[in-house]
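Only one protein chain is missing; all other protein chains are in place.
Each chain carries a letter (A and B) given by its place in the written order, and its residues are counted from 1.
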Amino acid sequence: MALKPVPLSYRLGIASRAIAAIVGGYALAAACTAALALTLPMKPVDAVMTATLLSFVIYTCAAMWAFAARNALHAWLGIGLPALLCATGLLIVGAWS
Amino acid sequence: MKEGFRQSMAWLHTWSGLLTCWVLFLVFVSGTASYFRDEITLWMQPELHAAAGTPVSAARAAETAIGFLEKEAVGAPRWFIYLPNPRNVETTVRWINPAKKNANGRPAIEHAELDPATGERLAAPRQTRGGDFLYRLHYELHYMSRTTGRWIIAFCSMFMLVAIISGIVTHKRIFKDFFTFRPKKGQRSWMDAHNAVAVLALPYHLMITYTGLVTLMFIVMPFGMQSAYQGNQKAFFAEAFPQPAISKPARLSAPITPMAPLVAQAEKHWDGGHVGRIYIDNPGDAKASVNLIRLPRKQVSYVRQSMQFDGSTGALMGTIGDASSAAVEARGVMFGLHVANFANPLLRTLFFISGLMGCVMVATGALLWAVKERQAHAKKIAQTGRAGFGLRLVEGLNIAAIAGLLIAFGSYFWANRLLPVGIEGRAALEIRSFFVAWSVAAVLALMRPRRGMWQCQLTASGLLFALLPILNALTTHTHLGVTLLRSEGPWAVAGFDLFSLGLGLALLYAARKLAHRRLAVRTSPGKKQSTHEPTTLHQTT
Partner (left out) sequence: MNGLGFSTGLALAFAGWTALSLGMDRHYADIHQREKELGPRMRRRYRLAGTLALVASFMVNASLEGWGAGTVLYLGTLTAGALPLVLMLTYAPGRAVLLAKGTVGMAMALGLAWWLTG
């Protein structure tokens, strides 16, 4: 491993991806859980249970996407857009008090 | 990053693993210990070792417990009876004492350990949190609110999950390297060890991490409840985990119905299942109700089946948990797999072995990173005589979190035998010994994160564990001479002593190996330094 100085842009890119993974991923998992709990074709108690059980799969996938994506922008888009979609859907349904 | 998927996953694996590895090591060690927390608690209460007499039937234990409670817990609105089971020889009873208030202003909960055959209170064992301290440490940490601790653990567990998945993705030769372990090759050996313990127990590691998150999921991911139940968490929990209704007392006294027929009915309904707990509401009242809760045995799922009876007539009022929906059952299975209450001693031992492998996985991962990093910067270190701050920090944290933690564990058990019985706040003092020992070790480790410190701390922890059986012999009557050689004492106590001895010897062996390598390098200065063992370089930080 060469010891050349690490450029600032690289560090910022990592930081951006990390935030996308940790914060964005959580937001995505949260939004998906809320949306699935309302839309899964089961009794509400079962839908909530199933959605919550699955939430960590979503979170893991988001985290992996954040670092596998081509660049930080793609990382944010891949996580942010679906999250926004779910959030908008929830807003429309009126799930937010 | 343009380096490709596998490489980006390798990077992710390294950092998601490294940043939380020290907490995760604690989680794995305390969790693995928790498989035997009842046995650890028994070891820490020598006064109870004699009670392991002939087994008593559930009905009889229930009757004697009620006999005790009718005398000692008059007026209590609720009785809790924990019947003896293969892991606990005594009956534990708790009751709500409305006359006393605890620190939070709520009615105090009293408890007592009883001899199941007679209902007599067992001589009060020394005050200790026992294995339960380690169990709670595992998911709530300490010296902080429960919620904070659980959030931290959940956060680190999420990192762990990402580390496992990215690790699987990035491991190129997962089948080719399945059985590979090449010792004495420095960095490669650490990598082989890390891969071996990770891959050979991979289903376990994946399961334990995911199910661990499931146990905390309603705290960290409450959004399903928020949306589908408009934030009414109580309603959700009432539906998902129904509890028997508690009726108001009728203020008419009536004797409690005999337990034997209720126990028999429950065992028949559960097809041979056993009663684990009995909760009695409004005991002695006409509106008393008895709740029999099944002991988890062969069923993996944690969904607790229970049966409710009228407390004065013995009539069956209802059952809970007989048929759960697929989703509730799925969660029950995941919870059950994590806590492993269903496991017989053999299966529990297998879980324990896998848990130990998990501890080694986390430790070797952290050590591998430090070794790799030191080698990568070997030239620079040789030039400037000093490793970078990050590397020194990680090396110090490694010693503190791994060797230091083991010293803490050892100190906890030593404190249990050495602290005088009956002093005020004894349980808290034992726990403080754990943290004081850990703090001292950690500070020393961070001050001088060198190989010598590893040797020192591994030796210290090794001695603490290896000599523990001897300390046991000097301070109690149920030492290995009695429990093992004369086959008298509780097997759990013998097992604890033996494991402690084995662990201590293993740690001392590791410390000695470190010493030999250092000696080998010093005595052959003319030999060309091979690149694969950078930590044998004279450390000059």
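The rule is short, and it goes like this: a contact is a pair of C-beta atoms (placed from the backbone, for glycine too) under 8 Å apart; a residue touches a chain by one contact, two chains touch by 3 or more.
None of these values were measured; they are calculated from a predicted model.
Colleague: Can you pull out the displayed chains that the omitted chain is in contact with?
Modeller: Spelled out, the missing chain touches these shown chains: B.
Colleague: If I consider the whole complex, including the chain that's not displayed, which of B:11, B:204 or B:499 touches that chain?
Modeller: B:204
Colleague: Touch as defined at the start, partner being the missing chain; which of B:106, B:146 or B:182 qualifies?
Modeller: Within the whole complex, the residue contacting the unshown chain is B:182.
Colleague: Hey, which of B:109, B:216, B:353 or B:498 is the one touching the hidden chain?
Modeller: B:353
Colleague: Just to verify: which one of B:344, B:439 or B:475 makes contact with the chain not shown?
Modeller: Only one listed residue reaches the unshown chain, and that is B:344.
Colleague: So which bits of chain B touch the chain we can't see?
Modeller: Chain B touches the chain not shown through residues 176, 178-183, 196, 200-201, 203-204, 298-300, 333, 337, 342, 344, 346-347, 350-351, 353-354, 357.
Following the convention adopted for this analysis, only the chains that are shown with their structure count from here on.
Colleague: Quick check: how many Å separate the C-alpha centres of chain A and chain B?
Modeller: Once rounded, the distance between the two centres reads 31 Å.
Colleague: Mind pulling up the chain B residues that touch chain A in the complex?
Modeller: 1-2, 5, 8-9, 11-12, 16, 158, 161-162, 165-166, 169, 210, 213-214, 217-218, 221, 223-231, 236, 239-240, 325-328, 330-331, 334, 376-377, 380
Colleague: Hey, which residues of chain A end up touching chain B in the complex?
Modeller: 1, 3, 13, 21, 29-31, 33-38, 42-53, 55-56, 59-60, 63-64, 67-68, 70, 90, 95, 97
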